[in-house]
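Here the complex is missing one protein chain, while the rest keep their positions.
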Amino acid sequence: MHDPLTGAAANRRQFLALAGLGALAASGALAGCSDPKASGPGTTSQSELSKILPNYIPNTAVTPDVAGVQGANGAVSDAVFLKYPSSPVKTVASMPGKGGTYTTMTPLWGAIPPSSGNGYYDAVNAALGITLKMQPADGNTYGDKLPPLFAADKLPDWIQIPGWNTATLNFGQAVSKFVDLSPFLAGDKIKDYPNLANIPGGAWQAGVWNGKLYGLPVYPGGAGITGTYFFRRDIFEKLGINPDSIKTPDDLAALGKQLTSTSAGQWAFDDLVGDDAAYASQLFHFPNRWGVDDAGKLIHKYESPGLIEALNWHAKLVKDGVVHPDAVAGKNQDAKQRFWSGKVTVNSDGTGAWNGDDAKSGTAANPAYRRGAFKLMSSKGAPTVELQPGAGMFAYLNAKLSGDQVKELLAVANYLAAPYGSAEWLVVNYGKENETYTMKEGNPVLTERGGKEVATSFQFLVTPPTPTTVQSGFVDVAKDYGAWQGDMVKYAVKPLFFAMNITEPSQYSSIGQAVKDTMKDVKVGRKPISAFEDAVKAWRSQGGDALRSFYDDIRNKFGTGQ
Amino acid sequence: MTVHESAPAKPALIAVEEAGREALPAGRSRRGLSRWGKVKRDRSLLLMTLPAVLLLVVFSYVPMFGTVTAFQAYDIFNGFAGSPWVGFSQFQRLFTDPIFWHALQNTLVLSGVQLVLYFPIPIALALLLNSIMSSKVRSLVQGIVYLPHFFSWVLVVTIFQSVLGGAGPLNSYLREHGMATWDIMTNPETFKYLVTAQAIWKEAGWGIIVFLAALAAIDQNLYEAAAADGAGRWRRLWHITLPGMRGVIVLLLVLRLGNALTVGFEQMLVQRDAVGRDASEVLDTFTYYYGVVGNNFSYGAAAGLFKGVLSLVLILAANKVAHMFGEDGLYRR
Partner (left out) sequence: MTVRSVWEEKPTAAGQTGKTFTIVIVLAIILVPLYSIVLTSLSTQESVNIAGGLVVVPNGITWEAYRQIFGNQLIVHSLLVSFGITIVGTAISMVVSVLCAYGLSRSGSFGHRTILMLLIVTMFFSGGIIPSFLLVAALGGYGNYWSLILPGAVSVFNILVLRAFFSGTAQELIDAAKIDGAGDWRTLWAVVLPTSRAVLAVITLFYAVGYWNSFFNALLYMPDNGMWPLQMVIYTYTLQGNAMPGSGITTTGQYLGHQQIAPLSLQMAVVTLTLIPILLVYPFVQRHFTRGMLLGAIKG
């Protein structure tokens, strides 16, 4: 099943992870911020939240092949569908649109499809009865484009804003540019939109700002983590390596020499730390944002001893020559290519990287290709993995829209959020049968034309809870992933300030940049660990310590959401 | 190729002014007209300057006033009018920001290296070309060398990346012959030399043309006299040619010094990902990334204002230095 969102999705799960990060946006009212126009209290209390969140009314029209597994701390793995139901149900009775024309803006990690003459766009718009002008913009620089867009006040009608960009945008104030959806969707009102009601309340949570509901959830899920470590199962099998025996970072490092052969152009590892140490956090037990040390004091990721361990560990790998030089040079956009072509055997990536599309690319290079993920490893003790809140990205409607227009778009959102297994889902994700996709062995597969025109676009406006599905005919991948995820959720823990929409004072929004940049150099040994420590010191004085007292305040007032 | 001009190698824009004024009787008469009369007489000319002046007022002068936002905490929701005034606090933040200082340092270092290493090449090539007899060959070479001046930095960096990068012929050749590949495009240590090499590749042609013109302006009789006195070609070079070019060299140095802080913004921006922020951050990219992209407009404006003031100081200082050498700088004393 082609899930056209993989690029973003490779990061999709990563997004969910970063959603936790993104749950912090700026409205600056807390901690006596100097911003005079701050609007409303940042975090919403539990009781307030329950009034605002839409009720959860699960859709029972479709049943999966493998049900989701309930893990620890409320984590739930995704349901698995091995094939698309042969007679997809219709969940939306009539065409939602009324012929309006609206502009949109969404990110896209991958090749951007043509914007006119696009059969896929046309098919979806025709089914919706509306004209949504899709303008996907490159995902990697999406965040760069947002501040100028806001500054110029040229927001489109329906725009998606990833959670990790909200801090920079001073989002607590930025929300004033968007429609407050509470009067349309809060509590019981969601009944008018049954597909939207199918999205659990936890996913709506990070779209609540200043006590009001603003965001439509994108890619909600119950088992989002930043990412994990993958390996080439076919290569392991050939070499007789048992992946389950790799339990600690040292075990992993020990594989280095065995898996590296520079003459064959093969290296053991790609970048294993991730941007802003997103992947190493699970392995080395440090938080993705804030945690507490043994004395109960708040410490930030940058101050954790685990992070230093991780950076040193990785720098040693680079020094030992077992990390691919392109990864060392920071060439992340080719990371997947390296994995597919076998130039690296072990890499780190978002969980969205593991799907049928990936298998298709990999097997194109090598028919024996098979991706696997290590069972969660740990540097000490039992593994833990931080759970990410229900959704990492939200889409917002422009406040300039009239009430009727908002209703029209919400009806459209209801259609777009049709659950997997429904008739509408096929249209939204694949377009028109026999033009942009065909059904092969019960699963939709893109045609050549579809390959050029279909991309994650409408899905970034609102999405139903996504199950694990079979893409491109790779049934085993879906099964493997489902099994791995079912195991992984057993170790889930909620991080500090889980899903609390905290608005950080905006002047601290970019103090982390220097540390992130320094980490890029330290993890490959271009700079010594002392450079990182210096960067953290600077971070502390530029605002890290101030943030700590800010969060202490929140902890005292609202708890930690765990 | 000689330059038809009354004042050889004299870099004064005002010189033309004076030449004009001397031709007064045939030009605009100054006598006998009131102010208003003059405006009436010259209304066409004034009208002609209007569009350009308007555009400049709007797009150059108004932003100058916009720099006051450096003293605000600019907020995109409140605009200029609504954002609070915070005095020098943006500057305080700026001066305690290690990234800013690093960017400044980078800017100066990159400028400095370019300044020193750039000049010898066009001078040497100009001397070389000057000694070529055939004007056809000279024109051809000049034409070709000047071509990269018209390429954008995006293009130049792409060309460098294509040839010297991992997939380029250079590294292919090295790989084929079993040698270690050279990591030129992504090495932060050697970045300053890469940047200079790019600047030379792109701008040597322009320099050559300027220096050739300067060479042509040197009085040939001096050479003849020196040769008669027995001075060989190297001595002539040292005693006549180079001193004869001094004016132009100093002028160009002054110009480049004055522009030191604006060093290759686009050039650095497109290479920032390849070589890392550390090596490539200059004041302008700092303003863009931390000011615009980071949604800290006032902060970026403060950096921009600082840069503007410092540039002005540099230009004036450079000009003073030029005067000290006895040369006209950008304007005569």
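Note that the chains take the letters A and B in the order they are written out, and that residue 1 is the start of every chain.
Operating definition for what follows: a contact is a pair of C-beta atoms (placed from the backbone, for glycine too) under 8 Å apart; a residue touches a chain by one contact, two chains touch by 3 or more.
Note that the structure is a prediction, hence the values are computed from the model and not measured.
Q: Which candidate, B:244, B:276 or B:300, sits in contact with the chain we can't see?
A: Checking the options B:244, B:276 or B:300, the one contacting the hidden chain is B:300.
Q: Touching the left-out chain: which of A:61, A:89, A:126 or A:149?
A: Here the residue in touch with the unshown chain is A:149.
Q: Of the residues A:81, A:109 or A:369, I need the one that contacts the missing chain.
A: Checking the options A:81, A:109 or A:369, the one contacting the hidden chain is A:109.
Q: Please pick, from B:123, B:194, B:270 or B:322, the residue that touches the omitted chain in the full complex.
A: B:270
Q: Residues of chain B in contact with the chain that isn't shown?
A: Against the left-out chain, chain B lists 1, 3-5, 9-13, 16-17, 19-21, 23-24, 26-30, 35, 38-39, 41-42, 44-49, 51-53, 55-56, 58-67, 69, 74, 79-80, 125, 128, 131-135, 137, 139, 141-148, 150-155, 157-163, 166-169, 171-172, 175-176, 201, 206, 209-210, 213-214, 220, 223-224, 227-228, 232-233, 248, 258, 265-266, 269-270, 273, 284, 287-288, 291-292, 297, 300-301, 304-305, 307-308, 311-312, 315.
Q: Go through chain A and note every residue touching the omitted chain.
A: Against the left-out chain, chain A lists 2, 4-10, 105, 108-117, 135, 137-138, 140, 145, 148-149, 151-154, 331, 333-334, 336-337, 340, 355, 357-358, 360-361, 364, 446, 448, 451-452, 455-456.
The rule is short, and it goes like this: only the chains that are shown with their structure count from here on.
Q: Which integer distance in Å separates the CA centroid of chain A from that of chain B?
A: Result: the chain centres lie 45 Å from each other.
Q: Can you check the complex and tell me which residues of chain A touch chain B?
A: Chain A residues touching chain B: 34-37, 143-144, 146-148, 150-151, 153, 168-170, 173-174, 176-177, 326, 329-330, 506-507, 509-510, 513-514, 517, 520-521, 526, 538, 542.
Q: Within their complex, state which residues of chain B touch chain A.
A: 73, 75-78, 82, 84, 93, 96-99, 166, 183, 186, 188, 273-274, 276-278, 290, 292-297
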